[in-house]
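A single protein chain has been removed from this complex, and every other one stays in its place.
Naming follows writing order (A and B), and every chain is counted from residue 1.
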Amino acid sequence: MSPIPPTGSPASAEPRSMSRRSFLRGSTVMAAGVAAIAAGLAPLRKLEDFGSVEEFLRVHYLELKPEQMKEVLARIESGVEKQYGLRPHVRDYRPMNGVEFVYALNLTRCVGCRKCVHACVAENNQSRDPAIEYIRVLKMPNGTFDMEKGDHNYAPESVPEPGFFYMPVQCHQCKNPPCVKVCPVKATWQESDGITVIDYNWCIGCRYCEAACPYFARRFNFSEPSIPKEKLNPNMSYLGNQPRHKGVMEKCHFCIQRTRAGLYPACLEVCPTGARKFGNILDPDSEVSYILKNKRVFVLKEEVGTLPRFFYYFDA
Amino acid sequence: MKTAVRNYAVFLWRSGALVFEGDWRYFAWICTLFAICLVGLNAYSRQLVEGLSTTGMTDQVSWGVYIANFTFLVGVAAAAVMLVIPVYIYRNQELHDLVIFGELLAVAAILMCLAFVTVDLGRPERFWHLIPFIGKFNFPGSMLSWDVIVLNGYLLLNVHICGYLLYCRYQNRKPAKWFYIPFVFTGIFWAVSIHTVTAFLYVGLGGRPFWNSAIVGPRFLASAFTAGPAIIILALQVIRRFSTYRVPDKALLTLRSIVQVSMLINLFLLGNEVFKEFYTDSLHVASARYLFLGLHGHNALVPWIWTAISFNVIAMILLALPLSRSLKWLDVACVLAIIGIWIEKGMGLVVPGFIPSPLGEIVEYLPTWNETAVSLGIWAFGLLCYTFFLRMAVPILQGTLNRSNESPAPASP
Partner (left out) sequence: MNGENKKTFVLLASAVVFLALGLSFLVTAPSRSPARPPRSTDAALRIDGGPVRISAAQLVKSGGDASVLDCYACHDEKKKPQVPRDAAGRVVLPKDHADLVFSMRNCASCHVTGPPVKLEVDAQGNTIIPKAHASDVQIAHGGNSRNNDCFNCHDPAKLNQLVTRDGTKLKLTDATPLCASCHGPTYRDWEAGIHGRTTGAWDRVSGSALRLDCTSCHDPHAPAFPRMIPLPPPPAPSGAARPTPPAHPSK
């Protein structure tokens, strides 16, 4: 019954016809197996975007020296030009000194038009298919903050609807960010101006940060993003809106290519009612300083201890 | 030195060659497993090309069947230690060799865990970012970094212990105690740690109230020490059936009592969890409500969890009765326990943590065919590895593969 043959080479113990038979059948099945492995791996011929050797070996953003960064930016620009036919301008914006960004949102003024959602998509070169949107607007019934009662998919003929208020949620750039805590390779970290950034070339795509975020702020590229050529925003930054590739995380970064150049983020620019306010909390004369001093602001899920930099308030 | 290397090379060569020897049932088994691996390999190749959109995972449910299997298998690997404790702490010499079978199972399980984590990554070629000092390792902040260390360490520990003991047996040498006993005792603590660290991956997330509970760690260990020894019970019976190795009944009954106690604790902890969720009835109960009762008309997981609980309860009853001293009923209880715990840890833990999403959205999860094929391929790979390990280890332990029957060295050219 034992399947274990006597040790020692079987060839010497068995008659010659057996050894020829066993050699033939053994090599047949091995050859078939190897052929099947090769066929199984055949889809890999279509693998286009595993990147260049340089991309594979590139170090973390925080370790790139200025000359290396220049080369990397030039390489990204030519890569985008090859793919989209438009040469972008990719910069490495550094945080400004003495600046800590804070966002405030007036829930009385938000009418739920979702213009912010789509302005963000246009500004930040997000994939249109599959569609990625950093901002999620919740339609909440008056009188509760239970998000289970929120409707993400409202599509009435016109907004706002009576009896409801609208609450856009995006990355809060928390002071105590759980996503930064859990990333195993430090692909996401917080910079001195408060923005939590992602090095798209360092992220390994484990999605632990997505599990950790209490605000559903992070998005994963489940497949290669696709942006229509004519919709590409050529004003790009390395940590912000350079086109991403499949298998990496992305999220709202307060329009780093605009805000670190002194401009308002796209969601604020387009908001028709002026519900969104943004600025430097370290400047006592800024709009957000006024709001935090004078309005009854609150944050979402304060008990989780994330210390968000995104404040909501009701006005009138 | 040269002879030592040569001897070791001969040992490896001879053990490796054994893998290609066997009767028709052995080949039927490994060829079937290989075919399943092929399907899995092809499915994974598609996933590499298209991205994780070939799976059923979404931004709302971003971990699925890969991580569920990973979680279950870390528990199985940790449970190998359950054989170590009676042998080394209680000095039960009869079971001595069986420790090797348990640790070989742990090695196979850890290889499966590493495979499941790798296929779950969006950019697997960037694994080098995880290597300390070469990449950027977020230790001690990220529990995933702890997991990388403890899993790889456990793998090395077990490979060393098994490899050394088997090689010594092959060489007819008494193993040097200092070279393996400290590792064995380290392995006991390390086994507990691998599963606790994996539990902490989930526990530390404040944004997921379903996971953010201190009981998750103990539940992990209790279920691991139920399912793991149950698998070992079945594996030992397979060894009994397909080789001449004599597995004493005492081993099976010792393991049975471990599974008995662990299952009791497992169900007790489940009861604790259910009470806390449903008696309190706060907003945080949404995920538990989704799992056990369905939420707002979404109830895909309800039949699964109740099946799992009934399997576990039946297994516990069977194990408590003297009836299960008979191998037939013991096997039934083990199979029920393994399936029940697989469901409980997989669909019963990973998926409900994501439903509802942190913003209250309910998006259900269903694995795709491609995802299932990759998972089955990895299971087949793990079983194939374990088959090969046993195929090499049993003759060594029996003495049929030994330096004494090495063919004489060929005449020098």
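As a convention for this text, a contact is a pair of C-beta atoms (placed from the backbone, for glycine too) under 8 Å apart; a residue touches a chain by one contact, two chains touch by 3 or more.
What you see is a predicted model; the values in this text were computed from it and never measured.
For a quick check of understanding: of B:D59, B:D97, B:E277 or B:E344, which residue touches the chain that isn't displayed?
Final answer for the missing-chain contact: B:D59.
Among B:Y8, B:F34 or B:Y164, choose the residue that contacts the chain missing from this document, as touch is defined above.
B:F34
For a quick check of understanding: of B:G122, B:G187, B:G360 or B:G382, which residue touches the chain that isn't displayed?
Candidates B:G122, B:G187, B:G360 or B:G382; residue touching the omitted chain: B:G360.
To test your reading of the contact rule: which positions on subunit B touch the chain that is missing from view?
That gives, for subunit B, the contact residues 23-24, 27-28, 31-32, 34-35, 38-39, 42, 46, 49-50, 53, 55-61, 296-298, 360-366, 368.
Can you name the residues of subunit A that touch the chain not displayed here?
Touching the missing chain: residues 18, 21, 25-26, 28-29, 31-33, 35-36, 38-40, 42-43, 46, 96, 104, 106, 111-115, 117-119, 121-123, 128-131, 133, 136, 141, 144, 146, 148-160, 222-223, 228, 231, 259, 261-264, 266, 268-274, 277-280, 286-287, 290-291, 294, 315-316.
The rule is short, and it goes like this: only the chains that are shown with their structure count from here on.
Please report how many Å separate the Cα centroid of subunit A from that of subunit B, as a whole number.
32
Considering the complex alone, what residue numbers of subunit A touch subunit B?
My answer: residues 1-10, 26, 29, 33, 36-37, 39-44, 46-47, 50, 56, 60, 130, 136, 138, 146-150, 152, 169, 178, 181-187, 202-208, 210-216, 218-224, 246-249, 301, 304-306.
Hey, which residues of subunit B end up touching subunit A in the complex?
Result: residues 14, 18, 20-23, 25-26, 31, 34, 38-39, 41-42, 45-46, 48-53, 55, 57-60, 62-63, 117, 120-127, 129-130, 135-138, 141-145, 148, 201, 204-208, 242-244, 283, 286, 296, 353-354, 356-361, 394-395, 400-401, 405, 407 of subunit B touch subunit A.
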